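Below are the structure tokens for one structure; questions will follow.
Missing here is one protein chain; the remaining ones are kept as they sit in the complex.
To keep things simple, chains are lettered A, B and C as they appear, and every chain counts its residues starting from 1.
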Amino acid sequence: MKKTKTPNKRARNPKAKGPMSPNGTRFAEAAAWLAGIGKEFHARGWVLGTSGNFSAVISREPLRLAITSTGLDKGTLAPGQFLEMDETANVVRGDGRPSAEALLHLAIVRGVDAGAVLHTHSVWSTVLSGSHAAQGGIALEGYEMLKGLEGVRTHKHREWLPILENSQDMIELGEHVSKTLRESPGIHGFLLREHGLYTWGAGLQEAKRHVEILEFLMEVLVRSGAAQST
Amino acid sequence: MKKTKTPNKRARNPKAKGPMSPNGTRFAEAAAWLAGIGKEFHARGWVLGTSGNFSAVISREPLRLAITSTGLDKGTLAPGQFLEMDETANVVRGDGRPSAEALLHLAIVRGVDAGAVLHTHSVWSTVLSGSHAAQGGIALEGYEMLKGLEGVRTHKHREWLPILENSQDMIELGEHVSKTLRESPGIHGFLLREHGLYTWGAGLQEAKRHVEILEFLMEVLVRSGAAQST
Amino acid sequence: MKKTKTPNKRARNPKAKGPMSPNGTRFAEAAAWLAGIGKEFHARGWVLGTSGNFSAVISREPLRLAITSTGLDKGTLAPGQFLEMDETANVVRGDGRPSAEALLHLAIVRGVDAGAVLHTHSVWSTVLSGSHAAQGGIALEGYEMLKGLEGVRTHKHREWLPILENSQDMIELGEHVSKTLRESPGIHGFLLREHGLYTWGAGLQEAKRHVEILEFLMEVLVRSGAAQST
Partner (left out) sequence: MKKTKTPNKRARNPKAKGPMSPNGTRFAEAAAWLAGIGKEFHARGWVLGTSGNFSAVISREPLRLAITSTGLDKGTLAPGQFLEMDETANVVRGDGRPSAEALLHLAIVRGVDAGAVLHTHSVWSTVLSGSHAAQGGIALEGYEMLKGLEGVRTHKHREWLPILENSQDMIELGEHVSKTLRESPGIHGFLLREHGLYTWGAGLQEAKRHVEILEFLMEVLVRSGAAQST
């Protein structure tokens, strides 16, 4: 029967992952956290116009992520609007389609063993990723704020924020992300050109901290005249 | 009797459009939505000083719009302050006068079959519509954020945001708007010079998304130095 | 007895102005409104660091104003912290000292028959009143937003915003204000150099609208490059 060969997404939702299972609890906690982040980032203008997407790992074996559904206003996310997806971006819980960029989330989770991935579209990242595209990235150095990035101990740290060419081909872009993570070990985020920031953390608090720090430092650069001088 | 020849607006309010009719429900829903949009846009500084106006189509046959009453603080709109107007901008429900720009809302609803029209006065649109007036518009190209505009599939899309000369003659300006919509099919909004942005959508969520996206991209342009370079 | 010759301010508070009198009601309403304005303006950064002061006329004969007490955080004003003062800036209700600038409020109320006076210290007014001090004022022309100023009917209106030299001598400055209001009939506000904006209205809503409009237009000028070009 054709019906059983192409089960709909709801039917594939395994009962063992119901709301009372350990995964269910982690899923609900992650969704509540991500909804709160959406509200705060939307107020700051970092995820306007349904832009941006967020995910959190809720199981490693097998790999499962809670992730935002595509096309929603990030300022009014309800926990019930989140999806659970597996290691191939198939939805295993919830209704809706994950962001087209789900493959980038998976590439990051695998590439740096992240527990949460946050993607924002701020004015600052859009401006700087355009003005500095030819340099291939932005160097952040000398700022105390850098110490908030996991593992950084001094303001003398030099953080390289690579800029990747934007693309609508997510398989190609996912491979580009994986390659960047391999070739630039120790980075805490990257920009897609005239698109936005990707950053991550071991958990959601760390990932949120990294967004705040990198957005802050990009604003500092633009206000220091960096976008005009290149 | 003179009284019956010049009925006041309340008297013309047909009973069939009372709060329990289908139109009444749609009117109430639209008013609640628009009041929420007003509060959010006022906080962002997009509709200061009673500027801006919002409308939503609540019936096509005959054409009826819920629209903001003129002269109110958009940060504290109550649903009861909205008006229902017909296809000639006559008020058929509620007390007050619709915005002088009601004719522009009607021109847009007819010209692009919009379900909602939102008009904001942001700093960014005021600056850019002045600096780029001689070019007749602003080109937005290469930004991922463009994909949030209905029907746009790639950041390589080139969006043209026409700038119309401002005027206090609403009949003339309405005709100018209609002509612009005919001659520039596929646009998602336009600017009135040193006045503000008009955008729209099939529904209120789409129209709000378009405001956020176009305001975002105008801020990006100004912060990239576009307003100084022309 | 010396005590009766120098009555404290509480003792002079006439019983006829108690909370249940018409003045008392108007005082309470004005105080509640002004507290709300303080919270909103503080959030926008227009009255940081206890700066700014607000007043509203609650009686014409004799002249009585509700006014902010000096030295308070405008973001957390309680209605009980407001003062009522007479035509010589003496406190007739409430504890505390009115702002040193109470004389400027009185000069404006008399000079233009205002019902409310609002004074803000924004970044935009501080920057522009410094950059344009040599010109004696700022011309605002061509902006649709000007139509929100009482009595203005077209964006072609030219609004002159005089800049007065700042001073700590309030009697001298009050006379300067009175002279400016006589010599520039029709203005809607003025700046004190590197200090801030004064504007007013027939009532509190109109005065608040004028603050939002003038602050908006000053931000537009600075972001258009006006502060750098002079």
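What we mean here is this: a residue touches a chain if its C-beta (ideal position, glycine included) is under 8 Å from a C-beta of that chain, and two chains touch if they have at least 3 such contacts.
All of these numbers come straight from a predicted model, not from anything done at the bench.
Across the complete structure, the visible chains that the omitted chain touches are A, C. Of the options C:79, C:96, C:130 or C:203, the residue whose C-beta touches the omitted chain is C:130. Residue-wise, the contact with the chain that is not shown comes from C:121, picked out of C:64, C:93, C:121 or C:176. Residue-level contact of subunit C with the missing chain is found at 45, 48-51, 73, 121, 123-124, 126-127, 130-131, 166, 168, 192, 194-196, 222, 227-228.
Taking the complete complex into account, residues 44, 142-145, 148, 153-155, 205, 208-210, 212-213, 215-216, 219-220, 223-225 of subunit A touch the chain not shown.
One rule holds for everything that comes next: only the chains that are shown with their structure count from here on.
Hopping across touching chains, the smallest step count from subunit A to subunit C is 2.
When subunit A is fitted to subunit B on its Cα atoms, the angle of the rotation, on a 0 to 180 scale and to the nearest 5, is 90 degrees. Taking shared numbers over all numbers used, the subunit B to subunit C interface scores under half, which places it in the different class. Rounded to whole angstrom, the centroid-to-centroid distance between subunit A and subunit C, based on C-alpha atoms, equals 47 Å.
Averaged C-alpha coordinates give centres for subunit B and subunit C that are 33 Å from one another. None of the residues of subunit C touches two or more other chains.
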